[in-house]
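Encoded as structure tokens, the structure appears first; notes follow it.
Missing here: one protein chain of the complex. Every other protein chain is in place.
The chains carry the letters A, B and C, assigned in the order they are written, with residues numbered from 1 in each.
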Amino acid sequence: MNTFGRIFRLTSFGESHGAGIGGIIDGCPAGVEVDMNFIASELERRKPGQSKITTGRVEPDRVEFLSGVFEGKTLGTPIAFIVWNKDQQSQDYDELKNVFRPSHADYTWQQKYGIRDHRGGGRSSARETIARVAAGALAKIILRKPGVHIQAFVSQVGDVCLEKPYGELDLSCTENNIIRCPDPAIASRMIEKVEEAARNHDTVGGVITGVVTGVPAGWGEPVFNKLHADLGFAMLGINAVKGFEYGSGFAGTRLYGSEHNDVFIKTKTGIHTRTNHSGGIQGGISNGEDIYFRVAFKPVATLLKQQETVNSEIQPVTIHPKGRHDPCVLPRAVPIVEAMAALVLVDHYLLQKLNN
Amino acid sequence: MNTFGRIFRLTSFGESHGAGIGGIIDGCPAGVEVDMNFIASELERRKPGQSKITTGRVEPDRVEFLSGVFEGKTLGTPIAFIVWNKDQQSQDYDELKNVFRPSHADYTWQQKYGIRDHRGGGRSSARETIARVAAGALAKIILRKPGVHIQAFVSQVGDVCLEKPYGELDLSCTENNIIRCPDPAIASRMIEKVEEAARNHDTVGGVITGVVTGVPAGWGEPVFNKLHADLGFAMLGINAVKGFEYGSGFAGTRLYGSEHNDVFIKTKTGIHTRTNHSGGIQGGISNGEDIYFRVAFKPVATLLKQQETVNSEIQPVTIHPKGRHDPCVLPRAVPIVEAMAALVLVDHYLLQKLNN
Amino acid sequence: MNTFGRIFRLTSFGESHGAGIGGIIDGCPAGVEVDMNFIASELERRKPGQSKITTGRVEPDRVEFLSGVFEGKTLGTPIAFIVWNKDQQSQDYDELKNVFRPSHADYTWQQKYGIRDHRGGGRSSARETIARVAAGALAKIILRKPGVHIQAFVSQVGDVCLEKPYGELDLSCTENNIIRCPDPAIASRMIEKVEEAARNHDTVGGVITGVVTGVPAGWGEPVFNKLHADLGFAMLGINAVKGFEYGSGFAGTRLYGSEHNDVFIKTKTGIHTRTNHSGGIQGGISNGEDIYFRVAFKPVATLLKQQETVNSEIQPVTIHPKGRHDPCVLPRAVPIVEAMAALVLVDHYLLQKLNN
Partner (left out) sequence: MNTFGRIFRLTSFGESHGAGIGGIIDGCPAGVEVDMNFIASELERRKPGQSKITTGRVEPDRVEFLSGVFEGKTLGTPIAFIVWNKDQQSQDYDELKNVFRPSHADYTWQQKYGIRDHRGGGRSSARETIARVAAGALAKIILRKPGVHIQAFVSQVGDVCLEKPYGELDLSCTENNIIRCPDPAIASRMIEKVEEAARNHDTVGGVITGVVTGVPAGWGEPVFNKLHADLGFAMLGINAVKGFEYGSGFAGTRLYGSEHNDVFIKTKTGIHTRTNHSGGIQGGISNGEDIYFRVAFKPVATLLKQQETVNSEIQPVTIHPKGRHDPCVLPRAVPIVEAMAALVLVDHYLLQKLNN
């Protein structure tokens, strides 16, 4: 259950305070030129300590490829990779060994497995997403060939919202600020929101919007594995995600059918739709329009303030976590959302080859 | 790609105007008493023509079991079943043979496969969900043993919302009205909304809420197959679904961590949480609290009014669909949402046996 | 566990005395013309009662397609099919309800599931192979495009062996006699062998050889799913099979490397090997030469003579089976061997599209 994908398959491994985090990518086509600098740059976007509003942990997060790449190209064989763990301060967690932190996975893991690695959350740590970003970077490289481009950005932090539709934004500005919001004015307010929360030893949640361009009509599957079902599954598998919607989403439920339907029109480039409430997907299959979706992230569960809870003896205890934690996961989650979208899309890209 | 589940696996088949709709359930434990009346009653809840606000098509939708059941009990072998198609009026669709209806799957299927069964939407028809409801009914029967109960209801139609949290409602009243909303006053307003849309030859969307009680702590998987990721995948695979959220969902993104965290407390029955923003799932694994989620449905795409579109020669055409269609899928989608939840939960119930 | 294949997937169902035997083929490419006469003719080759040396049961075994085919072509959607059961004489089995027949699956099924359909062996009946032959026939149709041809024949019955290598035989004569051996003289001796066994109320086993021509170099997978491992898995999954070898097989273990190696040579049509001990597969991947293999079948377990055994109360009993049974499964197993080979090859044909 640690494998993602059907054709391009990532099997990931690793605990936060174990030897490292990594994975095996199986099903990658042979002959792909592996752009190591690009993969490194994607991991840079995810890594902690990248700005004043992210955790102060310093992790170099350099990825090492162990197989499947020869003279710069993929061999068609499994591509194993690892990012070694460093800078762990496992002793920070000693006092939490028998404590179930609120809204964390401590209690549920203990109930499921009867054993857990309590250090840094073990495998429930967000550090696990390194494997996703590395594999997603390779997926993005493969998706260059069909011309698919994936861009995510922060569209809400707490109650600070970017109301403009993505089409009215210059998404190329997303990386210009530390919160990863393409509107500089809203970005400033978002950063203030995070800083305010951090000052109060509190945390905030928000929303990330993803936009995918260049997907031709015909990718996806019509029944269980609808393209948006696979995207939703991918996003809901990211830590702290509470919701997913695509196209018109929850807001679209309030429209009448006559308002919501996307009328087909003939253009110079073929068939298109006048509006795009469908979010580029109809009947689970891409229709050639932009695919866009929104992902809800809850506020980080680790607060640097005192909280009540219980321990493994079911006795009430008070905890007061220390350590270095993000007051808001949103900016670092942007490359993770993109990576998961890339994994879904590369899978459907390859699957569609079976129909040709 | 027409198989759902890992241990308890439904593989479904069937086109709207083909011989029938059915499936094979593989991985069902042996020795389960098959309550045929219950399965029939679940299909009754889904079937068309059940009330004045659903389509007027009359389909008996009687399920026939072809294998895997012997003297009333499951054998551990594949359980094949079929509901034969009747009352199809295929000629209603002749004029749509080369037309791409707006916000339908006609265009995308043609692009994907180069061929499609245009009659009644072929396999993209909502009729395909018969297989899900039949298999979900069997899943519900198996889930009686661990005491799991699944109840869904309509919580929004167009702009008519049921604002009360589910805990303040008597969910046992859900089936008392034709819209399947447990609050009778809101139900009346919802029914009016649907009737108004129907009078205008228009359609409405809405939201279904699902509530699952009785799941013990420890079901789910921590990384990609988080329990809520599997639930979201299941729901997003239902026709017309545009979004999924669980627990605090999108609204929870506006809370601070100190507001959102669910504090663990000791009670007479063991460890519980004071609030349940987590929606009964933490780190992808059930924590013993109620699981609840919301599913967004777009308005039905088939309007009984004139619409512009293009045909397969990329020429503009005007269509004016006839036939018998639902102005709102919500009431009939309630048993489908429950069925998909049951399929997810029975799978995790069986998977958790591997840890014991 | 009733699904075969990864891309072209057959999920089968059915008990010997249930409603019927059938399956769902998922992953079949769209647009394939379904040659119904060919599929029927393949089922004819498998069906009982076809000659004096097969069981006298008369089963028409007409296949009915329930989905996935429209106007004679595949839609890309699941193809469900069924052969209805008829002519069952379930009462023949009443006295065997609580008896474990020697070398049958009665005892092991009871131990595994705690329940079984005792009538005609239930799902352990050879009748289950109908689904394989129907799906294999469709696979053969798809394999016409890349020019792959599969031919099996009986090469041993009891101690009567066809010693000539397949290259010295005219395989097109295989269907000319009821034992399906391309050498008429050996065929006569084999038929005598079966008749002698039948006269003694006994049964005989034997070997089927399979030959596949036209597979280009590059099909297969190099590690676990070697092309011959998938073939072996497919054959060993047929009832009564006890062994599988390909190329030089067990005999090749006695050769020195210098005798066994297949030297590459340049010919007008490219690279070939001078000998073919490799059986057309090197490192798990086809090399363009003929693929050939041998499959061992044990003698049928049902004897029409008295035998000792025990019942479900672990008491010794004596049984004396009646009914209509094959004294030798070999001739009817020829199309089954071909069908399973076709299912393996169509899967690797489609998989190899991912590398192009």
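The criterion applied here is as follows: contacts are C-beta pairs under 8 Å (C-beta built on N, C-alpha and C of every residue); 3 or more make two chains touch, one makes a residue touch a chain.
Bear in mind the structure is a predicted one, so any value in this text is a computation, not a measurement.
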item: Contact list for the unshown chain, restricted to visible chains; value: A, B, C
item: Full-complex contact with the absent chain, from A:Lys52, A:Lys73 or A:Lys164; value: A:Lys73
item: Interface residues of subunit B (partner: the chain not displayed); value: 7, 27, 29-30, 76-77, 222, 350, 353-356
item: Residues in subunit A touching the chain absent from view; value: 1-3, 9, 11-15, 18-20, 22-24, 26-27, 30-31, 64-68, 70, 73, 75-80, 82, 112-117, 122-123
item: Those residues of subunit C which, in the complete complex, touch the missing chain; value: 1-4, 12, 100, 102-105, 107-109, 111-114, 123-124, 128, 156, 158-159, 197, 200, 202-207, 216-226, 228-230, 232-234, 236-237, 239, 242-250, 252-266, 270-271, 273, 277-279, 281-288, 294, 296-303, 305, 307-310, 314-316, 351-352, 355
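Throughout what follows, only the chains that are shown with their structure count from here on.
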item: Touch-based graph of the chains, sorted into line, ring, star, complete or other; value: complete
item: Chain-chain pair with the highest tally of contacting C-beta pairs; value: A-B
item: Chain centre separation (subunit B, subunit C; CA means) in Å; value: 40
item: Euclidean distance of C-alpha centroids - subunit A vs subunit C, Å; value: 47
item: For subunit B, residues contacting two or more additional chains; value: 1-3, 12, 112-114, 123
